[in-house]
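For this view, one protein chain was removed and the others were kept in their places.
For reference, chains read A and B in written order, and residue numbers begin at 1 within each chain.
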Amino acid sequence: MLAHLPVLQVLLPLMAAPLCLFLRRPYLVWIFTLIVSGLAFLISISLLQQVMVSGTLVYEMGGWSGPWGIEYRIDKLSAFLLLIITAMSTVILLAAQTSIQKEIPENRQIYFYILYLFSFTGMLGIVSTGDVFNVFVFLEISSLSAYALIALGKDRRALWAAYQYLIMGTIGATFILIGIGLMYQMTGTLNMDDLARRLPEVAQTRTVFAAFAFFIVGVCLKLALFPLHLWLPNAYAYAPSIVTAFLAATATKVAVYLLIRFTFSVFDLSFSFTALPLQTLFVILGLIGIFVASTAAIYQKNVKHLFAYSSIAQVGYMIVGYSIGTTMGLMATLLHLFNHALMKSALFLALGAVMYRIGSVQLSSFHGLGRQMPFTMAAIVAGGLSLIGVPLTVGFVSKWYLVLAAIENGWWPVAVLILLGSLLAIIYVWRIVEVAYFKEPVAGTDGVREAPMALLMPVWLLVGANIYFGVDTRFSVDMAQAAARSLFGVSP
Amino acid sequence: MTFLICVAVAIVRVKDLFAVAMLSGIYGLLSASLFITMDAVDVAFTEASVGAGISTLLMLTTVAMTGRTEHYVRHKPLLALLVVFVTGALLIYATLDMPYFGDVLAPANLHVAPRYIQDSMREIGVDNIVTSVLASYRAFDTFGEVVVIFTAGIGVLALLSFTRRPEDDAEISSDNISMHEQNMIVRIVSKILIPFILLFALYVQFHGDFGPGGGFQAGVIFAAAIILYAMLFGMGVARRAINQTFVQLFAAVGVLLYGMVGVASMLNGGNFLDYNVLSEDPVAGQHLGILIIELGVGIAVAMVVIIIFFNFADRIDISKHKADKKI
Partner (left out) sequence: MMILGLYNYWIVVALMMIGLYIVIAQGNLVKKIVGLNIFQTSVFIFYISLSKVDGGTAPILAEGISLYSNPLPHVLILTAIVVSLATTALGLALVVRIKEAYGSIEEEKIQMKDDQEC
């Protein structure tokens, strides 16, 4: 069975989703989904071990090899991403039942879990596959279910946000499809490995250049890289809390993965960074993204909006690290990928707990919450500290490596700007702290109590991880380093 | 091709949404005929049933609900034009180095595809190469495709479904019956036609090995027959004939059937979706595998299209009903 693990990783949630329809009771479906996600997590651990020991795993679908069939190709980078996605999904699902109970009508809860599983499957599929068209198919699985999930939010603005996301996402996906078509036209293959071999021959043609450009723009739309981020804040703000936590922890990460995969493995790096002035472009966009989004975050009245903008800023950090273009820079990006997933899932889940008790995440309703919901607020503060990059949290670790990478490359101004960006984070996190701890509770909210254990436990699990991986950095740093090195072709 | 441009431009200009929906149907039909001239019969078949059929139907249903006139406000056309212009220029730029249209020696025709053309008969034993590639070489993509459509079905359910009250149901169906009494001739003709359409669906389903066709097209045709029935005899009657829960479960069965073929081949010692191991003789195994997965596709697609249509139509009934009550 061990040889089948690469496909089982994706197949398990995929097959589980239609089975949910047969279970009929939301509670049973939740247990079932949780078990499936947990199993997927175990599989990803096992895959990671295999990859670390024996190198890249290749699995041929239908027994057809290489460019004729579709193959799954799991290397260190994929295995790392699989681990992040499955771990986040499992922890978030722990809280799902309690939070969903409040936010989604009962007759739609089963559909929620099915869509959740599909979204999960789609992301796993994108990360595992070694075929560019298969990427498109799984991208659509994950996006379609994400649109529907966002639309399940209580507020009617959720519908509008989902519609905008659908339009933007589909344009992005179609751009990717055009890119794939152009690549296929010039090489005759869809297999990533095969493409990497055949692209250099035609690398100088205008068609391949356009293919690259379309692909990058398509991915950046999904990535919500400034200035293509407009769909993100509303989508995150009005989606059900669980969905926000899940998407924030995973969706943009998968897009970053695609960017790295295509620029490093499919097109080789020398092409990627010379065909377009990509490096300069990305550094600039990344930095502008950090500042514009962080500044926007400061002025938000809705705390979910606030953290959504902060997510865009964090994408900026990842892109800056990526475009430094050294092993160190890439490593910082991957590290931040892992760390950001931890922070944002903790924060958004904690907001889910606030939503559960108060039914709103407007900043004005946070008055005095520090006393009424001490544990939840403490979690938000801890997550916020991590976001700023205070020592002993994961945020510090990734910022540290990011700054090191910039300095190593002689990019002093970039390093300074990264640190300045963190100052902005202090301001927006402080606003929440101020309201929650130093203002009197609004009259008539005396009855507000601490969130139930079912929500607090996963939140604190994530906060614990934030602190643990901030102190003991061996696992995350080693993994990020190994993945980055393998992409640069340095044998470990 | 020039027709396509005309239609597309017309869609930009026309403000009546009803006409826009019809035009987009024509657009689908035109592109389907274009696909035929470019030798893509399977694709043409599918585009005709989707672009000109189901999509248009859904659009008309939506327009019926949302009102047919568009309030024409021009906003930011400059930015839009700029984006479009840059993208278009990039694409034209890309075409400059492309192999010419119809070039036999284009790289795309030289690398992977020849193996499909030369060896698929020996390896799979199916006349229609598109079917071999679809259902065997790239079966995993097709699995993904079924999942996509299933996801859409669930998504529509999650958005549009609601618990209906029995009294609503009774009122609505009584309305419908009185409304549909009139078209006696149409009803009789279609009553005769529907069995034939269903039969044709089955033919397309199992004929995919030799000619164009296969699970997806069959599923759409099958669903079309049911939809025709529903439109003529009223939603209430159709809903009594077809149990919604049953349809949902069957859609899931379709997806699972596909997956189970893959699991069965894993249990028989092959890789996921490796049909060779399903039978003693690899070619027979391929046949068996393709047959079952196509069936899975057919079932899933038919049921999902029915789900989507019924949920749209239900919404209309409800909203009309509310409007009636207000008056």
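To be clear about the criterion, contacts are C-beta pairs under 8 Å (C-beta built on N, C-alpha and C of every residue); 3 or more make two chains touch, one makes a residue touch a chain.
These figures come from a predicted structure and were not determined experimentally.
**Student:** Touching the left-out chain: which of A:I84, A:L124 or A:A162?
**Tutor:** Touches the omitted chain: A:A162.
**Student:** Of the residues B:V148, B:V204, B:I293 or B:I306, I need the one that contacts the missing chain.
**Tutor:** Per the contact definition at the top, the residue touching the missing chain is B:V148.
**Student:** Write down which of A:Y147, A:W231 or A:W411 is the residue touching the left-out chain.
**Tutor:** A:Y147
**Student:** Using the touch rule from the top, list residues of chain B that touch the missing partner.
**Tutor:** Missing-chain contacts on chain B: residues 1-2, 4-5, 8-9, 11-12, 17, 20-21, 24, 27-28, 31, 34-35, 38-43, 46-47, 50-51, 54-55, 58-59, 61-63, 65-67, 70-71, 73-77, 79-81, 83-85, 87-88, 91-92, 95-96, 98, 100-104, 106, 108-109, 112-113, 116-117, 120-121, 127-130, 133-134, 138, 141-142, 144-145, 148-149, 151-153, 155-156, 159-160, 210-212, 216, 301, 308, 311-312, 315, 319.
**Student:** In the full complex, which bits of chain A touch the chain not displayed? Write them out.
**Tutor:** Answer for chain A: residues 133, 136-137, 140, 144, 147-148, 151, 156-157, 159-160, 162-163, 166-167, 170-171, 174, 177-178, 181, 184-185, 190, 301 touch the chain left out.
Keep this in mind: only the chains that are shown with their structure count from here on.
**Student:** If you average the Cα atoms of chain A and of chain B to get two centres, how far apart are those centres in Å?
**Tutor:** Distance between chain centres, rounded to whole Å: 31 Å.
**Student:** Please give the residue numbers of chain B that touch chain A in the complex, ascending.
**Tutor:** Touch list, chain B to chain A: 90-91, 93-99, 106-113, 115-116, 136-141, 144-145, 147-148, 150-152, 154-155, 157-159, 161-163, 248-249, 251-253, 255-256, 259, 262-263, 266, 270-276.
**Student:** Using the touch definition up top, name the residues of chain A that touch chain B in the complex.
**Tutor:** 4, 7, 11, 14-15, 18-19, 21-22, 59-64, 67-70, 107-108, 111-112, 114-115, 118, 121, 125, 131, 133-134, 137-138, 140-141, 144-145, 147-148, 151-152, 178, 182, 184-190, 198, 202, 205-207, 209-211, 213-214
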